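Excluded from the complex is one protein chain; the other protein chains are retained at their positions.
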Amino acid sequence: MINVRYIATIDQVDYLVEIIDDKHVALNGQIYEIDFASVSDQPIYSLLIDGESYEAFVDRREEEWQILLLGNLYLVRVEDEREKRLRAAAGGRVIERGEFHLKAPMPGLVVAIPVTEGQRVNKGDVLVILESMKMQNELKSPRDGVVIRLRVGVGDSVEQSETLLSVV
Amino acid sequence: MINVRYIATIDQVDYLVEIIDDKHVALNGQIYEIDFASVSDQPIYSLLIDGESYEAFVDRREEEWQILLLGNLYLVRVEDEREKRLRAAAGGRVIERGEFHLKAPMPGLVVAIPVTEGQRVNKGDVLVILESMKMQNELKSPRDGVVIRLRVGVGDSVEQSETLLSVV
Amino acid sequence: MFNKVLIANRGEIAVRILRACRELGMKTVAVFSDADRHALHVRYADEAYYIGASPSRESYLRGDKIIEVALKSGAGAIHPGYGFLAERADFAQAVLDAGLAFIGPKPSSIAAMGDKAVARATVSKAGVPVVPGTEGEGALRDDELLAIAPQIGFPLLIKATAGGGGKGMREVKFLDEMPALLKAARREAEAAFGDGNVYLEKLIDGARHIEFQILADTHGNVIHLGERECSLQRRHQKLLEESPSPFIGDDEELRQRMGEVAVRAAEAVGYVNAGTIEFLVDKDKKFYFLEMNTRLQVEHPITEMVTGVDIVKEQIRIARGRQLRYTQEDIFLKGWSIECRINAEDPYNNFMPSTGVLTHIIPPTGPGVRIDTGVYPGFEITPYYDSLISKLIVWGETRAEAILRMRRALEEYRILGVHTNIPFHQRLMDSHRFMAGQFDTRFVEERFSLESAQENIETHPNIAAIIAALVAHRETRRAAQFVRRGERDISNWKWLGRWERIRK
Partner (left out) sequence: MFNKVLIANRGEIAVRILRACRELGMKTVAVFSDADRHALHVRYADEAYYIGASPSRESYLRGDKIIEVALKSGAGAIHPGYGFLAERADFAQAVLDAGLAFIGPKPSSIAAMGDKAVARATVSKAGVPVVPGTEGEGALRDDELLAIAPQIGFPLLIKATAGGGGKGMREVKFLDEMPALLKAARREAEAAFGDGNVYLEKLIDGARHIEFQILADTHGNVIHLGERECSLQRRHQKLLEESPSPFIGDDEELRQRMGEVAVRAAEAVGYVNAGTIEFLVDKDKKFYFLEMNTRLQVEHPITEMVTGVDIVKEQIRIARGRQLRYTQEDIFLKGWSIECRINAEDPYNNFMPSTGVLTHIIPPTGPGVRIDTGVYPGFEITPYYDSLISKLIVWGETRAEAILRMRRALEEYRILGVHTNIPFHQRLMDSHRFMAGQFDTRFVEERFSLESAQENIETHPNIAAIIAALVAHRETRRAAQFVRRGERDISNWKWLGRWERIRK
């Protein structure tokens, strides 16, 4: 039987995880006995590994797994060997995508838009201030670029996931 | 619009319930404003009736609704007018069914069977003693009759809902 | 000195002990059976090891396997909780022999108190009053018991020598019925403890069951933490406990006198760690030693609430050789605490145990409310272990406040998936006799009824009628919709499937 091999990457450190069978994995070559189960049909997972008991909340965001474990959040990229090779061949660089679409993370009221269409912005600049849950929340640009397609105005109510503007 | 009319019977007292629309019912002719909702997709129901707030656990057992309300259990038979008429025509008597099948209310171990096949029993007599959850539970006969088809023996493990014997 | 504790138990008490360890900075090791892979004690522990199949005798009663896990995991101590191996002298000895600490009394104390006959003889010698009976006579045959019974007088109790928790116990009113009851008691004792020996005991009329919590360290200090009132029982199973006892109330002299006797009883067996002395108290406030529970008690939290002492943490400190942090003078009972045992059983069907997956839980919270539990939404109540879902504990400045608080907490509690005895406790809180503190150990079985009419409780049959009609109406309407949909596309098995599920 051939083990399934994954490379999990956290903070640029690679961990080689081999799935041996339902009760065994190897981490960087060392074999552990495991008992892995999801709880109450929720994205909570209980892992017993060589007797140690861990529980994690697991969420997926785009290319990464978010593992909340004992109050620490780990962002984990999991790839099989083929995917890893392909990415390495591409130079390992994260290719910046063409456009960033700023979406409302929750329903709310637009109370300010400190930018205008066509304006150059830097990573970290505030694009929109959205009021929700009695708080004013600053939505910031994740990258440098130019603001395009400003779709909302001050005083607008917006729905969750509504695209407010884009940065190109 | 024609109201849907139900007769709810509790302890041999009839309550005439008319469903007028989503927001109104009449009880014995008196109209109430209601707001009725189930909670968390569970058989818990919240009733606001003329402003009063009630919450009940609702369960159905055969012909009856079990309404657990403020710590009191009400066994309610609900019929529409036609069903009620039919039952009245039948004399209103509860017709005793031919056979009673004693089913294990939970998995357990049979520790005693104080009756034998063919034995006459009275209502309330212990038929089987089942050990479960560290307790010895006496399963009693709900009616007078004769024990037939004894399917288990002392020391047997039984599954939930397994028929143990019948009373005819 | 140990820094890692194995908890040889499951359910709420395993979680309770685990919390105490964690709050003391100790590492925890859980053990589990097949049925408990998803149990909270497994999820909350630092380490967890599988020890066998679901039936207790294949897992939680396997002392050998448990000691093996302790050694393997490097745990330096074992806490047995209550039930299972908690009062087995041989297990306690095996733990010590393996070089581990046992968080509990010495094996000799367990043995002395575990045999009811020896226990009574021992404390009797120390000047502690005991209930008349055959406790000193060894294992008697039926004919011998039948001969002695009239000397003790009726009513009397048949009790299992190895017993506890009401198992193997029968009440005898007349000599005639005694042979059959002896047989039943022996059978139950044999099944429960593997020991069919029984003894007889005078039944004290109007008796209260009042117990004293004891703490004893390895330096010879023994104190008591006041009493718990445990008279509300059904089939000799405690249902509700409170501290202080309304029967003792302000009688500080009686409390101190009973407390001193309790301490003396513990000292008679050289007791160390936490334990409980149970007394029967008659109408004239005469009290008799009943037995000693040489372990943590289910109802220990009410004592914690009124004394502020964390009993489980004290147990661990004692096992680490520390001196008690309190003297008798430090202990006073502040306010009032009540515990209701919330069991998976149907109070409307002869308290039949109820199994199933808990689909939904809303626990009562807020001021003065504590819950000790090992369950959560999605957990399954199986038939393998006892039916205790949780312990609902409240504290109030006065008994009246505690009762009102318990009443609102019970009303708030939502548990779906199994039947619970919450309605029973609600009726008990409404009972005038309970409110007045006028009850004895026979109250629940003889003078209490779930029929609210008997206590002039306000009922709402009209509301129940409306709710039932509305639910029935919804169901009819929904079923009709599926039929209509089905007519449009009869090949669509999905709707038919739903329809069938609804009608079943």
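Letters A, B and C name the chains as they come in the text, with residue numbers starting at 1 for each one.
Note that in this section a residue touches a chain if its C-beta (ideal position, glycine included) is under 8 Å from a C-beta of that chain, and two chains touch if they have at least 3 such contacts.
Source: prediction; values computed, not measured.
When the whole complex is considered, the residue among A:Gln42, A:Asn122 or A:Thr163 that touches the unshown chain is A:Gln42.
The residue from B:Asp14, B:Glu55 or B:Glu138 that touches the chain not shown here is B:Glu55. For the chain missing from the display, the contacting residue among A:Leu73, A:Ala88 or A:Ile148 is A:Leu73, taking the whole complex into account. Seen from chain C, the chain kept out of the figure touches residues 15-16, 19-20, 22-25, 40, 44, 301, 304, 308, 310, 334-335, 360-363, 365-373, 376-378, 397, 401, 404-405, 407-408, 411-412, 414.
Residue-level contact of chain B with the missing chain is found at 35, 37, 39-42, 46, 48, 51-53, 55. Mapped onto chain A, contacts with the missing chain fall at residues 4, 6, 8, 10-11, 13, 15, 17, 19, 25, 27, 32, 34, 36, 40, 42-45, 47, 49, 54, 56-58, 65, 67-74, 76, 78, 105-108, 111-112, 131-138, 140, 160.
In this text, only the chains that are shown with their structure count from here on.
Interchain contacts link the chains end to end along an open line, per the touch definition above. By the count of C-beta pairs in contact, the leading chain pair is B-C.
The mean-CA centres of chain A and chain C are about 47 angstrom from one another, to the nearest whole unit. In whole angstrom, the spacing between the mean C-alpha positions of chain B and chain C is 30. A straight line joining the Cα centres of chain A and chain B is 51 Å long.
In chain C, no position touches at least two other chains.
Across the assembly, chain B contributes no residue in contact with two or more other chains.
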